[in-house]
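Removed: one protein chain of the complex. Kept in place: all other protein chains.
Letters A and B mark the chains in the order given here, with residues in each chain numbered from 1 onward.
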Amino acid sequence: MDYSDLTKSLIKGNTRAAARLITIVENDIEAAEVIINSIYQHTGKAYILGVTGSPGSGKSTFISTLTKSYIDLGKKVGIICVDPTSPLTGGALLGDRIRMKQYFSLDNVFIRSMANRGQLGGLARATEDVIKILDVYGCDIIIVETVGVGQSEVDIFKSAQSVVVLVVPGLGDEIQAIKAGIMEITDIFVVNKMDLPGADKKVADIMQMLEFKKSYKYESEGVGDKFMKIDKWTPEITKVNSKTGENFDNLLKLINKHKTFLQDSGVISNYMKNRIKNETIQILKHKLTKKAEELIHSNNKIEEFIEKAIKKSLDPYSLAGEILKLFFEK
Amino acid sequence: MSKDKIIKVLVCKPGLDGHDRGAKVLARALRDAGMEVIYTGIHQTPDDIVNTVIQEDPDAVMLSILSGSHNALCPIIMQKLKDQGIDDVLVAVGGIIPDEDKPFLEEQGLKGFYGPGTNLSTIVEFVKNNLKR
Partner (left out) sequence: MAEFDKIKEDMEEWQNSYPTKKERRKSFKNLSDIEIKRLYTPNDVKELNYELDLGFPGQYPFTRGAYPNMYRGRLWTMRQFAGFGTAEQTNNRYKFLIEHGQTGLSVAFSLHTIYGIEATDQKALGEIGKEGVAIDTLKDMETLFDGIDLSKISTSMTINAPASILLAMYIVTAEKQGHSPEQLRGTIQNDILKEYIAQKSWIYPPEPSMRLIVDTIEYCTNHVPQWYTISISGYHIREAGSTAVQELAFTLADGFAYVEAAIERGLDVDAFAPRLSFFFNSHNNFFEEVCKYRAARRIWAKHMKNKYGAKKPESLRLRFHTQTAGVSLTAQEPENNMVRVTLQGLAAVLGGTQSLHTNSFDEALCLPTENAVKIALRTQQIIAHESGVTDTVDPLAGSYYVEWLTNKMEEEAENYFQQIDELGGVIPAIKANFFQKEIANASYKYQQEIENRERTIVAVNQYQQKEPCTVPLLKIDEEVAKEQVNTLIKIKQERDNDKIQENLLKLKEAAKGTENLMPYIMDAIRAYASIGEIINTLKEVFGTYFEDSIF
């Protein structure tokens, strides 16, 4: 397939081309390869913001108001909302859009709903590609919203320059979630619904937790994942009211502060390196898995091995070893 | 596009009618049939719907109208889609749609009319078999 007409339109900022290309990269990794190859040189302009928070933390209203703040500054905003795919049926209900349309027109905001299609970590496989498309399309800010808060959500900061974690007064459980791993990835904590009683207490709680911890930036080495400690940035905390827009000016300042920090400290180049490493690992994993699957289903020798495994004369590790041999023989 | 493309459907309620039981039930049924479903909620203007279609690029749009405003709203939606050059999206309408209105709506490019009591599986099959791309 030739996608050059679409990619040319995309570079010119055509909305429908962006939408169609997103559909393609979501569904067809081979096509994604061709598309990303032809637009990659145009990427790198957008600032990527990850937003996550537990259900009930008011994520959508928050993003809505944050988007309005950026629109008012003349920015073009892209929003990617990721919802979970049902493991049973493969289907998904994508609902966040419903809450986010108040201020938007086609010219200033591009919202796209995605299902994670079983990908652990809360981000869809194609999110990286979608970010690139929206970047080339002309978005100044790309907000990536993920499903809930949990340990598996740490994926978000592999793509995002700044990560905002939303909490609300009350809801004690989220402190546990924060302790369980979200803490390390957060650049800015936002206590939403600041009009509710307990907002200040929440700020104090988080401060207390942060006292002995510092922010971590993600680093990946080889196959394993590892956190690299960065002492220079202590997560910021602010409270906002997404319904009224109160204190969003302050939040924007904090995001900017973090952005400046990344550049001035040189952390950004480290971040870029890790991001590319990670993405490459993801692509390799996907390609190799697919190749391995094809091999397993097409090679007669493997059938024989499987028969052996059934008869207990070959264990699955040895079976995998045999397959690897075949794999590299090819 | 690859064979394993997951069908993406927009379920929306144009106009002022707030009867969203059917739309919500349908959204769930389509999800359970393995589709990715965006439910836009109620009170969607034709522009809202067309903008969502442009950005989300769904394979099908299911409109749900129970207020009798279908003859006024559907043609506007279809016209606005045409204005955007969008002609490969299946657009169906459910709700209270009298038989005698169907030829008119078909002329506008709508296909598939589902009233109260329709089996969800019928609609699911319809979507699967009538995609335009």
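Rule of thumb we're sticking to: a contact is a pair of C-beta atoms (placed from the backbone, for glycine too) under 8 Å apart; a residue touches a chain by one contact, two chains touch by 3 or more.
Since this is a predicted model, take the numbers as computed values, not measurements.
Touching the chain that is not shown, out of A:61, A:238 or A:299: A:61 (per the contact rule at the top).
For chain B, the residues in touch with the chain missing from this view are 15-21, 24-25, 27-29, 39, 41-43, 45, 67-73, 76, 96, 98-100, 115-117, 119-121.
Here, only the chains that are shown with their structure count from here on.
Against chain A, in their complex, chain B makes its touches with residues 1-2, 4-6, 8, 27-28, 30-41, 48, 51-52, 54-57, 84-86.
Interface residues of chain A facing chain B in the complex, by the touch rule stated above, are 15-16, 19-20, 22-24, 27-28, 30-31, 85-86, 89-95, 97-98, 101, 105-106, 110-113, 115, 117.
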